[in-house]
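Beneath this line is the structure, given in structure tokens, with notes to follow.
Heads up, one of the protein chains got dropped from this complex, but the rest are sitting where they should.
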Amino acid sequence: MIKRGRGMACMWYPIGFTVAANPSAATVKVNTDGTATVLTGTVETGQGALTVLGQIAAQALGIATDDVHVVSADTDTTPMDTGAIASRTTYVTGNAVMLAAEKARDILFQAAAPLLEVPPDQLEARDRKIQVLGFPSKSVDIGTVAQHSETVLGAPSIGSASYNPPTVPMDPETGQGKPFNTYVYATQIAEVEVDDETGEVEVKRIVAVHDCGTPINPMLVEGQIEGGISMGVGFALQEEILFKDGAQINPNLTNYIMPTSLDMPEIEVELVDNYDPTGPFGAKGAGEPTAVPTAAAIMNAIHDAVGVRITSLPATAEKVLGGILELQAS
Amino acid sequence: MATRTKDVQTDADELVTAREARAPAKQPLTLPADDPVAFPLQLPESKARLQTPAVGQRATRPDGRLHGLGQTQYIDDLTFPHMIHAKVLRSEHAHARIVSIDTSSAEAMPGVLATLTGKEIPRNSFGPTLQDQPVLADDVVRHRGDGVAAVAAVTEQIAADALEKIKVEYEPLRPVFDPLEALGDDAPRIHGGDTNIYASKVIKKGDVEKAFAESDHVFERRYQTQMVEHVPLEPHASIASWDGNGRVSIWSSLGRITLGREDLARTLELPQSKIRLIGTIVGGNFGGKNEITNEPILAMLSRKTGRPVKSVFTRGDEFVSSTIRHPFTMDYKTGVMNDGTIIARKIRIILDGGAYCSWTGTTIGKGSILAPGPYNIDNIHVEAYAVYTNKTTTGAMRGFGAPQVCFAYESQMDEIAHKLGIDPLEIRLKNAFSEGSSSPTSQTLQAVAIKESLNQAAQRFGWKEWQA
Partner (left out) sequence: MMVQLTINGELKQADVPPETTLLKMLREYLNLTGAKLGCDVGDCGTCTVIVDGESVNSCLMLAARAAGSEITTIEGLANAQQLHPIQQSFEELGALQCGFCGPGMIMSAKNLLDKNPEPSNAEIRDALSGNLCRCTGYTKIIEAVADAGQAMNSAEA
């Protein structure tokens, strides 16, 4: 018989390295037509870092995503970066990119100020223009300003900056301190069906509500959440490296079971409306937190369905059935 | 699986002949009616990419288009003139002393251009916290994924065949596989010293024992998690090549090239300015590609042979030799009042620390800090220990300990809710952080959104209305 159950799990997760300095540096160069190039030492591992960093630079310069080209990951040409680790790229590298773009933008403000007859601090970059705050009709196209700055004034629009999250070391005996500058939060709720004759668990639906501060690119955040959930489903129900006498007995994809398209639940994603003033345009990050609460939510749902409390992962059909039979016996 | 070349030759010849006989006569084909793909494509750009302001746009990814076209160049798609291939021989034992390594038969094979052992590496140790891991084991092997020798040959097949000709003499040592056993006094010391514990963490706040005495209920349970692997679809890959100025360029699937270059400068004893490390688009990382693996080996083989050298992990190597997630054994003891308020939590975590330290420092730190959960608890005691075992190196994997502890603290939360007859949503809302709450390390938390996520998720799911 199929029994249905639901379970929730919430979590918190930090952004950046634990206490240790983990800076990122970036350079932004504005071309004489108002398009721009970003140099970053980070690595695109599939999460969409290059797209997101481009959007951050574009925002700071008031231009569009497509106007920015991002160059990455070459120790000869790109500035240092601690790496695509610990969900830090949007926050730490993003802040570095934003600060670098603002420096480049400030050079443009210096060039535009006499053209628009206002001091530089009365200007903003918006819609591919440099315009006067509160009076947008007084503006010059950003390409014109960049061209003027570089070729007439001899001041190319380029900026470099770095960012490191401020932390406080943890006391060696009590662990008290400020190990991270920001954290993200999330809740996932799973609906499962358990076959009480075989112990097989099917995850039917997961609702995932995640805080990532400002989502720089909501489509990419959703992708991270869906991907994280698939790793969570695998962790909960299927994946296990088996050892015998110190040797792995399933070091291959035939016998290491991981989720396929048949194993995925229907996923509903929502983002919490939140803004972190310490992050670039309010953003925090998303890469790892997405994989954190899934297994717990599924275990709680299994308990709700059949009353079995799984205390060791993965919850294979054997374990679940064993639990069911134990309950029936007692 | 070895194919017998002669049999395959006969079968293959027969197949080709048979198929050609059956196939209709083929003329050299004309190209299809539409123009064949030629770049650039004349496509309208996506609207979201052209909008200002840029933040918040569902902008499509330029690398996404290249992926869909099959144009993305991952490392294994790169070739260089005169490039050769390297393979690494892995240990036959989980714990053994290396008595001798004889590469002479391998070197004598036609097509083999060089071999390498650990003793030839200028500084044969690396690691993000403790440099306790050899590039190639030269003294002791501590798990079956340890590399002991490498071969560079003109084809991958020859390199793989040459590995079988390398003779390694081992003196087996007593291994230990269970982390709890490894804590014992008579367990073999995997890295010498007087204990297999190599990292520990304590977080203490308030007075847990006093609070347990005051609790209406105390819940205790042990939770355990298993070994899992990242399984990036793209295996680890790298290519090394030298130029006439004594500079080495290395293309790698590594996720952190700045520090990777530092690692290479250390292991090869070269100035950083003589090393160029290039990260390409990587086919998935998830934490498993954050340390050097074969890069120093390839740099040395390339230097020896004067040719660019490529190596790609097999899927078997990915499992056996790249890092995996730490199994956690977690003992949770929680003191709760009748109304569901948690007032004390004591946690003991043993991390199965594998053969080498790798990213354990970060995992034990984060795992310990996160272990009490996103809840206002005044009295906390967390103790965590990482222990060496003779199994695959445990390292960074998506979450650094968070998925393991979340499984524990959220399972226990539901157990508490069930026992006290409180709705799982309500008990969490009662205890969860708010803006300005104090974390287990007494940090004042800002931009907190845990209750919002709970309420929003419950609403979207239909928690209150749900029927089994």
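Letters A and B mark the chains as written, and numbering starts fresh at 1 in each.
Criterion: a contact is a pair of C-beta atoms (placed from the backbone, for glycine too) under 8 Å apart; a residue touches a chain by one contact, two chains touch by 3 or more.
What you see is a predicted model; the values in this text were computed from it and never measured.
Within the whole complex, the absent chain has one touching residue among B:L180, B:A213 or B:L233, and that is B:L233. The missing chain, though absent from the display, is touched by one residue of B:G68, B:P81 or B:G192; that residue is B:G68.
The chain omitted from view is touched by exactly one of B:P128, B:P179, B:G283 or B:G367, namely B:G283.
One of A:I63, A:I229, A:A283 or A:I298 touches the chain omitted from the figure, and that residue is A:I229. On the side of subunit A, touch with the chain left out of the figure occurs at residues 45-48, 219-220, 222-223, 226-231, 252-254, 258-262, 264, 267. Contact between subunit B and the absent chain runs through residues 3, 5, 8-9, 11-13, 15-16, 19-20, 22-23, 26, 28-29, 31-32, 34-38, 41-43, 46, 58, 60-61, 63-74, 76-77, 230-235, 281-284, 286, 312, 314-315.
The rule is simple: only the chains that are shown with their structure count from here on.
Taking the mean of the C-alpha atoms as each chain's centre, subunit A and subunit B sit 18 Å apart. On subunit B, the positions that touch subunit A within their shared complex are 45-46, 48-63, 93-95, 143-144, 175, 177, 201-205, 221-229, 231, 254-259, 261, 272, 275-287, 289-290, 315-316, 318-320, 324, 362, 365-366, 368-370, 373-374, 382, 390-392, 396, 398-400, 402-403, 406-407, 409-411, 414-415, 418, 424-425, 428, 432-433, 440-443, 445-450, 452-454, 456-458, 460-461, 463, 466, 468.
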